[in-house]
Every structure is written in C-alpha cells, then in structure tokens.
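Only a single protein chain was left out; the remaining protein chains are all shown in position.
Chain nomenclature is as follows: A and B, assigned in order of appearance, with residue numbering initiated at 1 for each chain independently.
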Amino acid sequence: MSHLRVDLRQRAEELVALYPRPRSAMLPLLHLAQEQDGYVSPEGIAEVAELTGTTTADVRGTAAFYDMFHLEPVGKYVVGVCTNIACLLAGGLELLDHASSTLGCAVGSTSDDGLFTLEETECLADCNFAPCVQVNHRFVRTTTPETFDALVSELRDGRRDHDIPTHGTLLRVRRAGGLHAPKNEIAQQREEAKVARDKRAEEKK
Amino acid sequence: MTDVKSSVTISVNGRSLEAAPGELLIEAAERAGHYVPRFCYHPRMEPVGMCRMCLVEVEGPRGATLQPACYLKVQDGMTVVTDSEKVKKAQDGVLEFLLANHPLDCPVCDKGGECPLQDQTLAHGSGETRFIEEKRHFVKPIEIGELVLLDRERCIQCARCTRFSAEVSGDTEIAFSGRGDQIEVAPSPTEPFDSTFSGNTVQICPVGALTAKPYRFSARPWDLEQVESTCTTCAVGCRVAVQSSGNRLTRVLGVDSEPVNHGWLCDKGRFTLDSIDGNEESLDPLSASTRLREPLVRVNGELIATTWGSALNRAAAILQDAAKSPNGVGAIGGAALTNEGAFAWERFVRGVLGSNHLDAQYDDGLDGALLQSLPKATIDEAANARVVVTLTGDLREELPVLFLRLRENFIKRQNALVEFAFASSGLHSLATVSMPVRPGEAHLVAEALTRSDGSLLKGSNVTETELNETRRLLGESGEGVVFIVGRPNVAEDAGVIESAVRVLAEKFTSATFLPALRRSNVMGALDMGFGPKLRPGRGYVNDDGRTTLEQLEALRSGEQKAVLLLGCLLGNVLDVEGASAALEAASVVVVSGHGGKTLEYADVVLPAAVQHERQGTVTNIEGRVTAVTAKIVAPGSAWSDVAIASELAEECGQSLGLASEVQCAKVIEETVGYPALSVLNDASDEGSVAGRTKERVERRPLDPMAFPGIRSTNTAGLAEFAGAVVEESVSASSSPVSATLSVVSAGRGVEVPAFDAYSLVLNVSRRLYDHGVAVQGSPALSNLVAKSTAYVNHFDLDRLGLATGDVVEVSSPTVTLNLPVALSDATPRGTINVAFASVDENGDDVASRILVDPSSAITQVRLETK
Partner (left out) sequence: MATLEAPRIVTARIDYDDSYTMARFLATGGYEGLRKALTMFPEDVALEVDEASLLGRGGAGFPAGRKWSMLRRAPVSYLVVNGDESEPATFKDHLLLERDPNGIIEGIIISAYALQVSQVFFFVRGEFALGLERVQQAVNDAYEHGALGSKIFGSNFSLDIVVHPGAGAYICGDETALLEALEGKRGFPRIKPPFFPAVNGLYGEPTVVNNVETMANIPWIVLNGGEAFAALGAGRSKGTRLFALAGRVKNPGVFEVEMVKNTFRDLIYDPALGGGLLDGHTIKAFIPGGVSAPWFGPDMLDTPLGQDEVGEKGSMLGSGSVVVFDDTTCVVRASWRITKFFAKESCGQCTPCREGSGWIERIMYRMENGGGRMEDLELLLDLCDNIAPGGGWPPQQTTICPLGPSIPSSVTGAISMFRDEFIQHVHKGGCPFD
C-alpha cells in the first residue's frame, strides 16, 4: 500500500519514468515525500526505496547527505539564516542570534509551539540582500532584526501563507509536456543526422 | 582485449619491475616488496581511493604528484616513488588526520592489539598529538543488528563495510549517512542489519568500529592462536583461520582462498563457535546445546555415564547381534564426518557388520550415484560461466558463499542466469530468465527445454517465451553452461530433480554440473562410499543398499533390528513421527558430538569430536579436498570418529587397520587414489579437486586489515599457495566401477500425481538459520531463525481472498497447521512455500515440514481462513 497520497504517488511514478534508471529519481522523490510529511519519514523512505529499487538504508543514507532533507519532524516554518561570508560581513551571525531569541529556539531546533525550526544556512546565493533569510526555501530578503520580527509575526498570523507554502513543498509548477517522439524515432533521427554529418565531413576533405 | 601486452615495466623507487597490464599499483608494488600503507583498499572490492593513506609520488606531465596507489593502474614506463619525504609527510598527515577524531579507547577496544591504525601510529606517528580540540561524539556502540555493534566514533570512513554491503553481498543494509566529518555508517531506519554476511564487515573493518557480539571482549589478540582449516558448517568449504584462547574457540576469520571463498564467510559459519564449545552447564542429553562428554548407556530406561570399555562392549553386542539376521543392521548419517571418519565407518559397516545399508543423506538430497556420474564444474567455473542454470533452493540460504561467488558473475561479468524459480531466491533479481516451476514439474520443464515446443507444459506457469530464451542461452550442446543442482523442495520426491538432471545431462553434453548439497561434508561422505551403491573413491556397485527412508521403514517393520546413527536423526528427517516409531522399535547406537531428541531412543551413546577438534580432510561441493585442523581438544572423553570406529571394530573382534587419522588418509590415498594424505601433509595447501590435474594457484597476500599482525600465532596453515589438483581421477578398486549416467538408475522417471485445482502444491525450503545443532547451540544465532510463514503468490492470495498477515489453516493429508500467510510473488502461482524449520511469534518451534506427505511425490495442501 502506498504511503504517498494518490496524487503524489502518481507524480512519483511520473518522475521515475523521466529517467533512464529509476534510482535517478531519488532526489525529486525525496522532495515529494517531504512535501507530504514535512520531513522524510521512515514510511516515505520505504516508499522511495521501493520506487527506486534500492534499500531503506541506502535511501536514508542518501537523504542524509543533503541538507534540505530533514529526517526528523520539523516546524511548520523552517527558517534559515545565512551566516556565510557575505552575510557575515553584513551581520548575519548577529541576526542568527536575534532570530534564536525571537523564535525562542536554539539553532537547529524547533520552537515549543512547533511553528518554527531555526537553521544556520550556508550561502544562499542572494548576497546582495545580505544578511539573507529563507523560510521554507522561499527567499524573504529580510535583512534587519526589525524586519525579521515583522516577518515572524506575519508568519504566526498566517499572513504569508499565500506565498510561503508549508514545509517540504519545493516546486509548485509541475512538468507539463515532454518528449513524445518514440525512442526509436529519435535513434533514427540521430542516425540520419550522423550519416549526413559524416558525408559532409567526407566532402570537406 | 586487442592490445595483448602481457606485461608492462614500471619503476618503483628506482628499481624496475614487471607488472600485469591493468594491475593496480599498490599490488604491483607490494609484490616487489614495497608495501604501501592503506586502509580503504580491499583486494576483493573495487578501489575507491578514499582514505588517501596510500599516496605515492607518480611522475606525470606536471612533474611528480601524489596519487593513490590503490586506484592507479600501472602503465608502461610509470615512475613511482613510495618512500620520499613528500610521500612520508603526506602519509603521516593522513594518519594524523585519521587520529584527530579517533577516540583514545584502545585499551577497551576489541581491535586493540591487532589494529592497523594502532600499528601504523606506533610505527610512524609522532607520538605527540597536536589535536587539542574536543573530539567528535556519537553515542557509543549501537546495536545495528543481531550480531553486530557499531561504534561510530572509532570509524575511519574507509567505506569497506558499506562497499561490502552494496558491492559484494548486494543487500545494502548499511550505508554512509551524513556528510563531511559528521559522516557515519548507518543502518536502515526500520530494518536491522541482519545480512547473512554481516560478519564480513566486522572482519574487514580496519578498526574497532564494527564488532561482533559473540566475540566482543572474549579475548585479547595476543592471547590468540590460530590455525588454518576449512569451515564445515555447509558444503562450500570456505577456508578459515580458527582462533582459540586456551582451549576455548574464540573466533573464525575467512581466509582468502582464490578458488573458494575469496576471504568471505557467512554468519552461520562464522558464529557457530558456541555450539562447539557447548553450554557447559547443560547435561541434558536431549538438548542440542549439550556437548556429549562421556559415553552413555541405557540402564533401566535411563541413559547413564559409563566407561568407553563398557559402552563399546554394549554397542558391539547390539550391532553384531542385529547383523546376524540378514539385512538386520544399517547406518544413517555421516555427512558431518571428515573423509577419514566416513572411510572408517564405511569400512566398519560394510566390512565388519557386512551391511550395505548406509546413507549419509536424510532423503533430503539427491542420489549420490547420479551426482557421481555427472561431469563436474568447480565453483570458479560456475562463477565465470557464460550461463548458470540453477535447479536448487535459495543459494543465499543454503550455500551462502557460493551465492556470493555467483552473484559476482552476474554483476561484474554480466553473464546469464537461468533460474528454475521454485520460491524466492537471493539471485532472483539478477536472473536473465526465471521460470516459475511448480513442485513436481522440474523434469517436465527440463524435457520441454530439450524439444522445440513447450507442449509438455499444459497448465504450467512457465511460458513459451521463457523456454525459448532459455533454449537460446543453453545452445545446442550446453557449451559454457553450468547447472547447479540441489534439492529445492524437500516436500517433493527427489526423483523429480533427478529426472530433470538426467534429461539435461543427456541432452547438454558439453555442460557441467555443480552439486548443491548443503550439509557439511556430505560430498566427502558420498565419495567415501557412504550411500547405497557407492564405494570409497567414487566407486559404484549396483547393490541393494537402503536409503534412510527405506531403513526407517525396515526398522518399523522389524526387518532391520538395529541402526548406527552418526549424528542425530530426528532433527534432520522430514517424517519425524515415522522416524521416532522406527527408533522406538529398534536398537539404537548413536555416535555424536551433541545431544538431541534422538537420544531418547538411544541404547548406547558414543561422544565424538566435532569440527575444529579433529584432523583430517573434507570435500566440498566441487570435489575439492582440503584439510581440517584441530584447534582445540574435544571436551571430556570424546574421541575422533576414526578412533571410535576402530575401537568398535576391535570390540567386534576385527581390525580396520586404521590406527590414526593420518594412517586413514594414507590408506584412502593408497587404496583408491583419492587425495587425502597428500592434502593432509600439506595443510597449507588449498587442497585438490578430486578427478582433476594439479595446478598451483598463488595465494594473494592476506588483507592486512582482516589479518593484522596477531602476535603468537601458530601460522601453520596460512600458506602462500592456493589450489593443487591431483594427477588422475580416482582409481576404483577391483569390483566397483565409475558411476556413469547409463549404469546409474536414479532419475529414470517419477510418478507425480495430478495437480488438484483447489489445492496449492507445497514447497518446503531450507533457510540458513534452521533448527540444526549449529544454530540451537549458538545463542547469537538462535534469534535469527525465520518466523513461520506461508508464502503465496498474489494471484492465489486474491483468489482465496487473503491478505498478508491473515492466519490460515493449512491442511495436508497428514496434518493441519495454523500459519500466517504472506505475499511473495517469487512463489509460483499455485504453490505455497514454508520453511523447513521456523518459529512462531513466541519463538516456539513450528515444524512446518510435518505438512509433508512422505507417501506422495508432491504434497498438496488446502488453505482455509480461520
């Protein structure tokens, strides 16, 4: 029985079909499992293992390599504050301290109300808005302690739900379209192109 | 393979040396005496170049650069320096980095004293640590499986264990998790690390990160002594180093034998030492974990201890008395003996008692004469064959290291596997063709393969496409094909597989066969004549010797009065009730190292030495004869089988002429030309394959991580050479002939009843962890016995309206059992699979095998929901 919801399971199967080998769908599938559960749950791991033809130990080990996958439940909002070089020069470490006291949780932990998990992130490639902050992987480009606090109260009040999805949702745009030409047709096209190319190369000589 | 240059010349530290093209620099350098330190490199796994310990300077376009010797392949003209200042600094640097986060717990670490990290630190380290920071912390050892503990603080991230799991055993039950210096080895979040091969990860771990529960804290390496021997837990014959501390066995390590096990072992072979040492408190002769220490005789219904003299006297009286009436006596068992033990007992039964009724199998194998008549393949040949066809049980469960060797053939060499798929198998996912064969059908499938149409297979699950693909792979004559033949289903008459084997052998005359009988030295026992129609040295005589089943029947009818049991019977036979009745009716002499339920019927019990307590030779599935070495002394007054047989013969007023194991081996070799003494004399040898010409295989240097410098080792046996084969095929003494397909009667047809559409055909298959002595006597393994479950295909589950977990009544003509069902599409449609021995959720023994109807070639059962 599928742990993934029917719609997600269908997307999962579509994802697997995109790649020459099922295992290649590992990261997108883990994102999907996280989209449903908010974190990569043991059940999610088992389903990804099944879909990719691997083992649960392998999936877990792979997931744990990547920072974006949480193997333990996290808050509704995962707040990341960058302290890497550009943000460091713009007060990122201080902002992180501030965030910790505003949210009432230490870096790497979840607030008691289960709303926020605070993380220190590496460079988010948004350095012209240093120090940068991400909430559920949406850049909020908040830079000062004051705007940070404002953001937090908006989040608490649910006033940002329209642009910040719940944790785990990565892509809200689904793939539409794809290569409908049969594989053998493409092989044939390539073969023809190659013949033509060889002929031209021959002529050049 | 166009550029066939047979060797290249490289320069190492200014000396030029020859190397094989494509050889790894680390190996070429080592052969020439330049040992390059290493951690992650393992000769039996793909190099990954991760630990960076093996950096050496290699001349290149950008001058001399540091390169990993374990990863680089030699190239003609390569110039290498392994001992420069720069190399030394790099290697010392790596060592220092490895130690930075490594805990300082050597005094309490299992690996202390035999740790390559410790050794190299002592040899090269500065002695002064520059690391004053807080070390990385993890929870100290976590139990990741039934047998293995993991201490992540000690891990040096060499990936040997994780690579073993993914690359060699293929089950990936552990994997790296995390990143950077937080990287750790981790099991599945939901399933324990219970791989059949988990112990190998402990052996190849260079540090004390992975430890084996059974060995932990049991000894310090400097107290250990070791000898090389052969594991006889199953019939693969893996080479092992057996270690003991005083007279207690402590550890078994796999030795890298090129033709056999490549250094690997299964967990059963590795962790059964407790059963050999025995539970010292237990005196209950009916318990399998009791080691028998003294002879016992039955007096007034009680077994009481006695002297060897009176026990032998009593046994001789019983056997000789029974031998007076024609066909009055026989022997059952013997697969656990050495070749010498089997030879001695064969002489005793045929020579002293004048009986031809002796059988080393319990009707759960295949006809010995038929197997003798087949052209044989070696394990290596099977592991390199173009096509392998399996007609056997799940090799991962039955002959685990053979499974590993074969797996490599399909993964690395991409050769083809055709499965007669009777139930789930570890190789299933690698099969090119998997033919779902029902019990009672294998011979028909074999026949269909020899024809161009599949009309013989009405109602079968096997499709014409599968047959065609198999025919294509087999070719006309079976050139390059190895058939692996065993007994997939003990609920099926052996005649089914025997017929199939005969059909295949007659048609595919260029193919070879590898027998997959699983019980320790069963091949040796058969070679020593321990079966109907068999004679020592693979001789054949068309006598009327009885099989085990036939003997039991004769015992019940009273025609046979007494039986000599070599080992325990009741734990091994299918028809326990029938066997009990037979023993009840007869006089019984048991020769055994362990107690067991069988002893309830014994009149005399003679205690014998078991593996690691005796010297001699054994023969594995491929016919390779290797030496076994005594590491410890048998407990109490237990004797070796050669001694017991000889003394019993003396008691009967005759002499076997076999005063010792060595003499016995000599007699075997002289009388029937079977390699025994020659193997025994050179215990360091990889043995000889009976029937083949001798060739010496150079043995690789031992993996220094798995065999670090153990002090005070008796290295007798850890040899430089592997594999030697005797000149000639064994010569038969005067009357016996060699078995050939035309003289052997087995496999000439079998009567299989029609399939009943309302029933499922029963498949009783073997699991590695069963209820044998080895598992019962080893607390470490006993939790791994399978939970009893009936596996059914999803079509049948749907048809019967069942779901996994439902408990059903399974009724056979003999008995009704309640079993939970589970889905397994590896089980062919219309069949049901249960384990020979399993336990219910309370851990109680469920002998699913009692479902078997011994009177029929197949057993059909019905399922009803409760």
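Heads up, the rule we're going with is that a residue touches a chain if its C-beta (ideal position, glycine included) is under 8 Å from a C-beta of that chain, and two chains touch if they have at least 3 such contacts.
Model, not experiment: these values are computed from the prediction.
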| item | value |
| --- | --- |
| Candidates B:Ser16, B:Thr65, B:Asn247 or B:Ser655 - the one touching the absent chain | B:Thr65 |
| Residue among B:Arg179, B:Arg216, B:Lys324 or B:Arg451 that touches the chain left out of view | B:Arg179 |
| Option touching the unshown chain, where A:Asp113, A:Glu146, A:Asp161 or A:Glu192 are the choices | A:Glu192 |
| Residues belonging to chain A that touch the chain removed from view | 18-28, 30-31, 52, 54, 61-62, 65-69, 83-86, 88-89, 121-128, 130, 134, 136-139, 170-181, 185-187, 189-190, 192-194, 197, 200-201 |
| Residues in chain B touching the chain absent from view | 48-53, 55, 65-66, 68, 71, 86, 89-90, 93-94, 96-98, 100-101, 130-131, 133-134, 136, 156-157, 159, 176, 178-183 |
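Rule of thumb we're sticking to: only the chains that are shown with their structure count from here on.
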| item | value |
| --- | --- |
| Separation of chain A from chain B, taking each centre as the mean of its C-alpha atoms, in whole Å | 47 |
| Partner chain A, residues of chain B touching it in the complex | 162, 165-166, 171-179, 186-191, 193 |
| Contact footprint of chain B on chain A as seen in their complex | 42, 45-46, 54-58, 60-62, 64-65, 71 |
